[in-house]
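For this view, one protein chain was removed and the others were kept in their places.
Up next is chain A:
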Amino acid sequence: MTPPILRIEGLHVGYGRHRLHPVVIDADIEVQPGEVVAIVGESGSGKTTLANAVAGLLPAAGAITSGRITLDGHDLVAASERQWRSIRGRLLGVVPQDPGVSLNPVERVGSQVAEVLQIHGLARGRAARRRAVELLAEAGLTRPEARARQFPHELSGGMRQRVLIAIALAAQPRLLIADEPTSALDVTVQRRVLDHLGDLTREFGTAVLLITHDLAVAADRAARIVVMSQGRIVETGSTDHVLRAPQHPYTRQLISSAPSLTMVRPRRRRTDEASAPRTPVVAAAKLVKAFPAIEEGRRRMTPVVADVTFDISPGETFAIVGESGSGKTTTARMVMGLTRPTGGIVTVNGVEIGELPPKQARAARRGIQMIYQNPYASLDPRFTVSDIIQEPLRAFGIGHRTHRRRRVAELVERVALPAHVLDRRPDQLSGGQRQRVAIARALALDPTIVVCDEPTSALDVTVQAQILELLLDLQRDLGTAYLFISHDLAVVRQVADRVAVMHNGRIVDQGATATVFDNPTSMYTRELLDAIPGKAHR
């Protein structure tokens, strides 16, 4: 057996200026040449810190307290800044997490790729530029000559990530560290980028250390998986072994929480209710929203949502699925009355919201509430939890103080939060707890429908599972209908009764969840379903 390309032994990393707080504890990892190893964990597990320690990119407050990192015979812990310069790029490439901010915005992408070649003396001048174009082509960019002359803002997220991959692989490093390389990308783009990354590293024989929160992505791409939790490696093994016979309880929890890995129990429809026709809580008819944009030098209205028609019955979950830019959030905002449609009609609880004067529109809000994607942004940082949940009651002048207090306590219990959080502020709560507060606020007025805009995509996977569970429980008890907006088909399959798939502002597929998932009628839906990671291991 060949010696490993990367060997991490007994690594401890700590943060803090005065007293070091351990973030990575006693990590041992070996990566063989050409092998793909995934480090999986939730935020706060120390996986990014571990990757940064290997890449020599720890922030000023972080330090390696003990242990050894050996890359191809070089001791990385003791390496001087000068030695690092020859190691980075040459032996070690890094694909950073966020393609939006990782490229220099004022330099053409071609010269950013050529820079690596020049630094390592692999090519200069015209030759470097030519090689850069080749590298961009290898990274899967179409029309690479034209792309090389463009600036980062002219490229989409997926294209930028390909440029970053081209930069990382330019000097053909022995090891590539990819820190969440695709979590900012849409699922179909994610699949294409990861496919390409896999092909390239196989071709060059590059070993890959893939850092991801998504167990399904790891399952698809890695030969071995390292599971981290609270700074410690809790499990290591071949991908098959870890997924089929997880040893550690945390790994088991992670696997059961990952929606795309778990066999989904088909959502039970309450047939008795479905059979009886009832007035829909939301009815959208031929909704259109267009924004003015400049196209070919002329101002014209560009439709973001076109001809969208659906209705939602009481107590059911209707999901709109789509990638970014598909118009799903705009549709939700029109239903909420936060955005005025350019054409078409939305009726909520039998009232047409768009046509009402402000005062009555506000009154109509009682029946429709919203849960936002990011619980870190949707709660006023200066309010206590009690004030936040009371706000809708106060806004409609419902009850007096003691009555409201009682209602808030009841709601907090409903969303399974301990009573002592009532006097806390959002910054003292975890993400999952904040989202529970947001749910309690949305339920305060007993709405007939709650619009959930990606309610779990900002949360860790185990927390996500708990929140989805809570939403389903509440629906069963209260009979609230949900309009569920999501990019995650796996999540939607778990919660939705009916699904609409949106693409470029239009609904391309609509029907009962099982029908759409098993017999998709449009090409796009099929592509979307194929792109769900973790397929091979279901």
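Methods note: a contact is a pair of C-beta atoms (placed from the backbone, for glycine too) under 8 Å apart; a residue touches a chain by one contact, two chains touch by 3 or more; residues count from 1.
Operating definition for what follows: contacts and distances are computed from a predicted model.
Matching "Peptide ABC transporter permease", "Formylmethanofuran--tetrahydromethanopterin formyltransferase", "Sugar lactone lactonase YvrE" or "Ethanolamine ammonia-lyase large subunit" against the UniProt entry of the left-out chain gives the name "Peptide ABC transporter permease". Within the set A:Q83, A:N374, A:S457 or A:T515, the residue that contacts the chain not displayed is A:N374. Note on the undisplayed chain: of the listed residues A:F151, A:F204 or A:F396, the one touching it is A:F396. Summary of contacts with the chain left out: across A:H12, A:R191, A:R221 or A:R365, the touching residue is A:R365.
Touching the missing chain, out of A:S86, A:S324 or A:S430, is residue A:S430. By the touch rule set out above, chain A reaches the unshown chain at residues 15-17, 21, 23, 42-49, 59, 61-62, 97, 229-230, 250, 253, 336, 338, 362, 365-366, 369-370, 372, 374, 377-382, 391-392, 395-396, 430-433, 438, 441-442, 444-445, 459-460, 462-463, 466.
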